[in-house]
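I have a structure I would like to understand better, so I am pasting it below and will then ask my questions one at a time.
Here the complex is missing a single protein chain, while all its other protein chains stay put.
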Amino acid sequence: MITETALPEVRERKRVRLDEGVVRNLGLVGVLAILMIIGAVTRPELYGDATWVKNNIFTILQQASAIGVVTVGMTFVLIGGGVDLSVGAIIALAGVWSTTLATQSYGPLGMVFTALVVGVVVGLINGVLISYGKLVPFIATLAMLVAARGLAAQISGKQTQISADATINGIATTKILGIPLLVLILAAVVVAGWVLLNRTTFGRRTVAVGGNPEAARLAGINVKRHTVLLYALSGLCCGIGAIMLTSQATSAQAAMANLYELDAIAAAIIGGTLLSGGRGTIVGALFGVLVFSTITNLFAINNLSTEAQNMVKGGIIVAAVLIQQFRYRSITQLFKR
Amino acid sequence: MITETALPEVRERKRVRLDEGVVRNLGLVGVLAILMIIGAVTRPELYGDATWVKNNIFTILQQASAIGVVTVGMTFVLIGGGVDLSVGAIIALAGVWSTTLATQSYGPLGMVFTALVVGVVVGLINGVLISYGKLVPFIATLAMLVAARGLAAQISGKQTQISADATINGIATTKILGIPLLVLILAAVVVAGWVLLNRTTFGRRTVAVGGNPEAARLAGINVKRHTVLLYALSGLCCGIGAIMLTSQATSAQAAMANLYELDAIAAAIIGGTLLSGGRGTIVGALFGVLVFSTITNLFAINNLSTEAQNMVKGGIIVAAVLIQQFRYRSITQLFKR
Amino acid sequence: MSELASETEVVLRLTDVVKTFPGVRALDGVQLEVRAGEVHCLLGQNGAGKSTLIKVLAGVHQADAGEITWCGEPFAPASPQAAMRSGIATIYQELDLVDDLSVAENAFLGHEPSRFGITRRRAAANRTASILARLGHPEIPARRLVRQLPAAGKQIVSMARALSHDAKLIVMDEPSAVLAHDEVENLFRIIRELTANGIAVIYISHRLAELREIGDRITVLKDGRTTAANLPARTTPTRELVSRMTGRTIEYVFPPRAEKPAAEPILVVDGLSREGEFTDASLTVAPGEIVGIAGLVGSGRSELLETIFGARKADTGTVTLDGRRITGVGAAVASGMGMAPEERKSQALLLDEPVYKNMTLASFSGFARAGFTDLRNERAAATRTADTLELRPRDVDRPIRTLSGGNQQKVVVGRWLLGDVRLLLLDEPTRGVDVGARAELYQVIHDLAAGGVGVLLVSSEVPEVLGLADRVLVMREGRVVHQAPAGELDEDTVLDLVMAGSLLEGNPA
Partner (left out) sequence: LLTACTSNTPATDAQVKTDTSGNANAAAGKKVVIGFSAPAADHGWIAAITNNAKAQAAQYSDVELRLVEAGSDAAAQRAALATLIGQKPDVLVMLPHDGKELDATALEAMRAGIPVVNLDRAFPSQAAYRLQLKGDNYGMGLAAGHYIGEQLKAKGATTPIIGEIPGIDSLELTQQRSAGFAAALAEYGFKVANRRPAEFTADSGQAAATALLQALPKMDALWNHDDDQGIGVLAAVKQANRSEFFMVGGAGSKTAIDTITKDDTVLKATVTYSPSMASSAISLARLIGQGKGLSDLVELQVPKDITLASETITKDNAAKYAKLGF
C-alpha cells in the first residue's frame, strides 16, 4: 500500500549522497578561488599579467608537489586506521642516504633507487612494529621520526649534502609540454593513488581495514599484512618525495622536510579524510595541499610578516573548513526540500 | 542467567583487570628503573654520590614539571575523545602575554592571573570551534597552534621577554622542605587531576564522552559543553605550565615550549591513554613524562651526541612500550592459570 | 491486568507524528495511545520506524510534524535529559553503555549522586546493587567495568539504568534480543512488577510469542504509519498481525527438508578447547547438512564458532575442512568457510560504506581482475542477493548505517551467498530480524543446504534450531553435553538440557 511513496525518496537520497564527496571538494575549490581572488584584488598589477598568473599557478603546484605526494601516502595510512608521524624523517633519511658521495657515484638511477628503497624499508619497519609489535601507530612512528632523523644526522655528519647530479637536479627545472616535471609527477601519483584507492582490491581492503578491522579480519582479509603494506606505501611516497625535494633544493640534509607530518595530516583531513580511519579521498587530499600552498603564495605576494601570516593562516584554516561544511549542509538542505 | 558458571571466571578476571592499570604502570616503573640502572652502570662515579643522585632525581622531576602539568590536561582531552595540538602555542602565548612590561607592572599575581586567563580563554575558543563549529579537533587546534604562535610573536615583537619579577623567577629556585616548588606544583596538579578524573562527575563524564559520545548524549550529558570544558581545562594547565616555564627561563618567547604537543601526547599514550578516547590514567601520564625526562638525563650524563641520542631514543620508546606489553601479557598469563 | 489497563487513563498520545531523515520518511503519520500500567507492544517489520518512534519520545530526535501529549500536556522533548525529567526512560536497541565505566557509573550516568561534584560512589553502588537485585541479578558487581560483562549482562545494566530514573513510562526496544530463554522470563517478571505499580511500558520485539505473553495491546507500524492500533495482544490472530505488518500473509513454518545429507563430513572438529571458554568440542558437518547448536548465553557457542573459523587460536584440538587444517581466518575463507558473526556492528559492518560493498566484503577480490575491482559486476551481484533476501530498501548504494537492524543482518548473511562458500557458520542469524524476513532467511539457509553447503548454526531460539537443523548439539558450560538428530528432540528436552537439567544427563554426545 504505502510502499510506492518510499521509493522515489530513496532515489533522491542517492543523488545527494553521491554529491557529498564532490560537494566537499567543490567547497575546497571555492576556498581556492576565494584565495586567488584575494590575491588578484590585493595585487592587481601581478594578476594583470597572464604569463605571471600561469607561472604562479605552476609555482603553487610545484611547491605543493613533494608534500602532495607524501599526503597521498598519508591518506592511505589514515584511511587504513593508522597515522604516520615519520614521513618528514623518512624524507630526510632517504634524501641524505641518496646524496652520500657513495650513492651519488652510482648515478641518478642509483640515487632514485636508494631513496625508494630506504623509504619502503623504513615504512616496512613501521608497519611491522605496528602490526606485529602491536605498538600504537602514533608511538611507533614517533619513535621512527626521532630515530630516522638521528640516523640521517649521523649519515650526513649534520652537513647539508649537495647533490652534484645534473639529472636529479634537473627534475626540478625540466618541463614537458610546458608543464613542470614535478607537477607531472604529482599528477601521476594522484591518479595512481585514486585508482589504487577506488578501483583496486588493495583500496577496498584499505577502507575495510580502517573502517572496521574486526569485520575485515572476519571477512578473510589479512589485516596485519595489509597494514604493513600501507606503511610501506607511505614510505614509498616519502622516497619519491625525497627525490623531488632533493632536486628542488639541489641538496639534502637531516632537518629537511621539517614537520611534513603535520602538514600532510592536516591536508588529508581538510580534504575529508577521517583521522579515525575508514574514509578519505585522494582528490580531497590534493585540494587540501593546494589550499596550504596557495595560502603561502598569497602571503608572499602580499609581503605579510611571519606573525601576521600565522594569525591569518589559523583563521583561514578554520574558515576553509567552515565554508566546506556550510556548503555541504546548505546543498543537502536544498535537496531536502 | 549471567550464571554461576560465568561468575568464578568473572571474579578471576576482575583481579587481573584491576591489575591492568597497575601492571602497566609497574611496567613503566620497570622502564624507569632500567634507565636508572643504565645510568649507574655507565657513570658509577656519579651514582656513587648520594647527594648527586638525590639532586639528579629532583632535576629530572623539575625538568618534567611543566610538560607534566600540560600532559595532565592533555590526558583529559584525549580521554574525552579529542586532541589538543595547541598546548605548546598556548604556553607561548600565555608566557609572552604575562611577561609584557604592562603585565609585569601588575606584579606576580597579575602575571599568574594573566597566564591562566589567556590559557583558559584560548582553550575555550578551541572547545567552541570543536563543539559548536564542528571542526575536527586536530584541525581546530592545529589552526590555533599556528595562530597563537603568530599572536605571541606579534605581542613580543619576536623578542625574548625577560621576566624581571623576583617572585615569578623564584618559583624555579624555591624549595619547600627540601623539595623544589616546581615538583610540588606538578604533584599537586597530578593529585588534583587524579581526583577530578576518578572521583568527580566531571571525570566520569569525560570517560563517557570519549568512550561513547552517543551513549553520553542519550544519558543526558551535554556533550558539547563538556567538550568545551575539557579544552578549557587543557588551556588552564598550559597557563600553569607557562608560569612554570617562564620562571625556569626567567623569560618568555614566542617559540617557547616548541613541540610540547607531541611530547604531551606521546607521554599520555605511553602512560596508557587511548588516542581514540574513553580510556586513560593520570598516573600513567606522569610516568610517561618521567620516562622521557629520564632518557634525556641519561643521555646528558653520558655525553651522547644528538644523533646517537635520537637513534637510541627511538629504540628506547619502542622498547619501553614492548616491555610494558610483555609484562602485562605475561602477568595476565600467570593469573590465568 | 489487561482489563485493568483498559480502564486507566491514557498517559501518552501520538497523533500524526512525522519524522524524516535526508531522503527517508521514517515516520509518516504515526498514531499511538499508551495507558498507565499497560504493556503496549509495537510491532513492525525491520525498518518500519519503531526505533525512530521511541527516539522521538526519548528526545533523541525531534518530530517534524504531528502532536504528542504526555500526561495531558503537549510534549516535545528537546533532549534526552528533558525526556528523562518528564519521566520517560528508555532502553535502546543498540547498547548504549560506556565500556570503561563501572556498572554503577553507567546506571547513574548523567544523574550521578554527588556532593559538590564529587561522586558519592558508595551511594551509587548501593543503589545500583539494589536495582540489580530487583532485576534478579545480585551477582553482577556494581563496581565491575561494563566491558567485562557479556552481552546479556550489559542488557541488564541498560535496564538498571532505566530503572534508576523515577519513570512513569519505560520504553524497551528489543530488550529480549540478546537474552536467553530464562532471562526473558525474568524480564517479564520485572515488567509485571512495573505495570503493577502503574508504570506504562512500551515493548518492542519481533517474537510474537513474547507479545502474547507480556503484552496488553499491540500497535502495528508499517513503513512509518500506524496500520492497526490497540489490538488485543492475546487474542488477535497471528495471520492478522502479520498481514498488518507486511501487507501479505506469511506461512511461518520451516520448509521441509527433502534430502538426506551426504554421510562424508566436510568439516571435522576434533577435541577443540580454549581455556575458560569451551572444552573438548568435537563435531562434524556434512555437505548439505544443517547442524544447530543450542545453549545458554555464555555457554561458549560464539567462541567455539570463532575458533572453528580460525578467528581465535585453539589451545588444543584441530579443525579440518575437506581434510585441510584450518589455522586462521585467511585459510578458512580461502577454503570456502564463511561466518556471520554475532555482533554485526562491531564484527561485521563497515557502517559508512554502501550496502553492496558490505555485501561483497568477503568476495570482492573474486570479482576483481588483476587486482582491479569490478564495481558494476559487484553491484549487480549484490543487487541480486538483496532481491533474494528482500532487503528493504532495495537500494544497494545506501550507506548501511541507515538500514534498520534486521536489514543489516540480512546483508551480513548475504555476504556469504556471493562467494563459493561450502561451509557457513551462522551465529544468531535472526537476531532482530522481523517475521517476514526471518521466513526469507530460513528459506535462504535451506536453499544453501540443498545446494550442498554445510551449515553450522548457533541460535538462542530453540524452535529455530529444532526447525532448521538436521542435527542438534547442546552446549552447556563450554561442553557439548548432548547431540541428536533434530527429529528426536523437542523444545522441552532441549531447554532442560540447556539449563543443566538432568533428563538425559550421562548420555553425552
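A, B and C are the chain letters, set down in written order, and residue numbers restart from 1 in every chain.
Heads up, the rule we're going with is that a contact is a pair of C-beta atoms (placed from the backbone, for glycine too) under 8 Å apart; a residue touches a chain by one contact, two chains touch by 3 or more.
Everything numeric in this text was worked out from a predicted model, so none of it was measured.
Displayed chains that the missing chain touches over the full complex: A, B (touch as defined at the top).
Residue in contact with the omitted chain (choice from A:Q104, A:T227 or A:Q324): A:Q104. In the complete assembly, the contact with the undisplayed chain comes from B:I162, out of B:L26, B:I162 or B:L274.
Touch with the chain that is not drawn comes from one residue among B:T174, B:N258, B:S276 or B:Q325, which is B:N258. Mapped onto chain A, the interface with the missing chain covers residues 46, 49, 52, 55-56, 59, 62-63, 99-101, 104, 153, 156-162, 164, 169, 172-173, 245, 248-258, 296-297, 299-303, 305-306.
Listed here are the chain B residues that touch the chain not shown: 46, 52, 55-56, 59, 62-63, 66-67, 153, 157-162, 169, 172, 245, 248-251, 253-259, 293, 296-297, 299-301, 303-306, 309.
The rule is simple: only the chains that are shown with their structure count from here on.
Centroids of chain A and chain B (each the mean of its C-alpha atoms) stand 30 Å apart. Chain geometry summary: the mean Cα position of chain B and that of chain C are 43 Å apart. Counting only residues that touch two or more partner chains, chain C has none. Not a single residue position of chain A touches two or more of the other chains. On the side of chain A, the complex with chain B involves touching residues 85, 129, 133-136, 138-140, 142-151, 153-154, 158, 254, 262, 265-266, 269-270, 275-276, 306-315, 317-318, 321-322, 325.
The part of chain C that touches chain A in the complex is made up of residues 20, 22-25, 28, 222-225, 247, 309, 311, 329-330, 332-334, 339, 341, 346-353, 357, 361-362, 364-365, 368, 371-373, 375, 393, 395, 397-399, 415.
Put simply, chain B touches chain C in their complex at residues 1-3, 5-7, 9-10, 13-14, 17, 195, 199-202, 204-205, 207-208, 211-212, 214-222, 278-279, 336.
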